[in-house]
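A short worksheet on the structure shown next.
Below is a slice of the complex: some chains, not all, each in place.
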């Protein structure tokens, strides 16, 4: 038996970069948080402290900022691809790179009904995400792009049921055919290829997700997630699979009967914890293999 | 010398209440966090543990939920007034009540271009706030209402300067005539009276704040705040004073010169801490006195 080094990676997490385009009086803003992670044979650094094959995390930070100017920062997927390919192609010891990006949207303000050229308010709705992985060089190079969103808080005040479930000795829940359903949705979708209209696809996927949440008469959050995923895959042949993580943010009808008041699903206590957590993948049965696509920068442990 | 009880208050903080109006197929949602605090002579509870004059915080929670049905929950200022007056008027030992409310806005989703009846996404932009204080009973009763907002993150990519400042031996900052200015604004305005169109006033004040931030050529955040306040007071005679707390969220131009790249205010590092913190009040010189208006529920220490 020997003790050996296993999987490892390293990088710079959460570079908060704001890129302003100001070539005309009408400026544009892109506000992102970027995390980079490099993989390869860094065993000398671990085993003996030899850093000669280690590109510092500080350099990764410099590169992420420089690329916002040098390569531009419009679609986060393209920016991530440029960064990942650079690390793998140009830095010899690097065999794989993982770039994870979160984009915070800003909404142009209006003054006297007209959009302002250089002022925005942060649109606090969902956060757009991307994760790009590149492995290997030359003809063997493989590339995966995952688009996504998180913190999309969505609620319907009717059109949701939960009944007919399995009952055991610890079950006290009563079935319901009308409840509030709310979640703070995380969705991530894996692309086939990299020749994608990233902006149009993002807007389209988000709209489908929101619409399905609204129109499906939900018998369970599981069913809603599946219908979202099915609709996305049917519409976008460039998406191989989509994964959802959906906390069930419980809204409990408050018991007003001690005060002689009826509560027909009108007054709710919104609980913080615990919450249900439903996770599901909807996929094509002929999807190309996922490889390292889902191995996150923060994901070894 | 004797040791005595000083100022004290108690209540239930952060009741998260969601109120759905569902009298027609087009539902409405109001999502608030309510904190109550009661003041009066509760010395027996402190000095000897005698609770006979103490209305439990649990009862305050029940009341806050019940009132969402009984009195309704449309404008948070009205809901707060109803709660505060109830505690002071109906519960004998209570001399004063402070109700603080935060409202989380939801935005109706569209399906096929049409607004949906019962589905919303959380609009993560600013949080609307209110603080209602009622003191005394009968003809002596005094009432203060404060409206407000927080977490309004706003940024301009030009039109902001900082120069001509005081220089001492610890000053290394260089002046600038073109910088990004960004803040996560807190604003609170004190009303004169309670016969107010709360909804229209809120929308109007927010719009003025945003517009002034955009159009004022800012020589300092202080100046921008003052211009916001002045414009609000000029427009709304029902507002006695307005207070701002504005962190200066620094966006530092990133030094790209080591890489042979120019950075004409295009690439920024957005820093978390430390941040500037600018606070200012703009008031009428004949404003009615503030009394307990600004003494917050969480504010004894």
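Letters A and B name the chains as they come in the text, with residue numbers starting at 1 for each one.
Please note the rule applied: a residue touches a chain if its C-beta (ideal position, glycine included) is under 8 Å from a C-beta of that chain, and two chains touch if they have at least 3 such contacts.
Keep in mind that what you see is a predicted model, and the values were worked out from it rather than measured.
Student: Total subunits of the complete complex, with 2 given?
Tutor: The entire assembly in this structure file is built from 4 identical chains.
In this text, only the chains that are shown with their structure count from here on.
Student: Tell me the rotation angle, 0 to 180 degrees, that brings the C-alpha atoms of subunit A onto subunit B, to the nearest 5.
Tutor: The two chains, subunit A and subunit B, differ by a rotation of 180 degrees.
Student: With centres defined as the mean C-alpha position, give me the subunit A-subunit B separation in Å.
Tutor: 31
Student: Which of the residues in subunit B end up touching subunit A in this complex?
Tutor: 15-22, 27, 29, 31, 62, 65-66, 68-70, 106-107, 109, 111-112, 116, 118-126, 151-159, 180, 210-211, 213-215, 251, 254, 256, 258-259, 261-272
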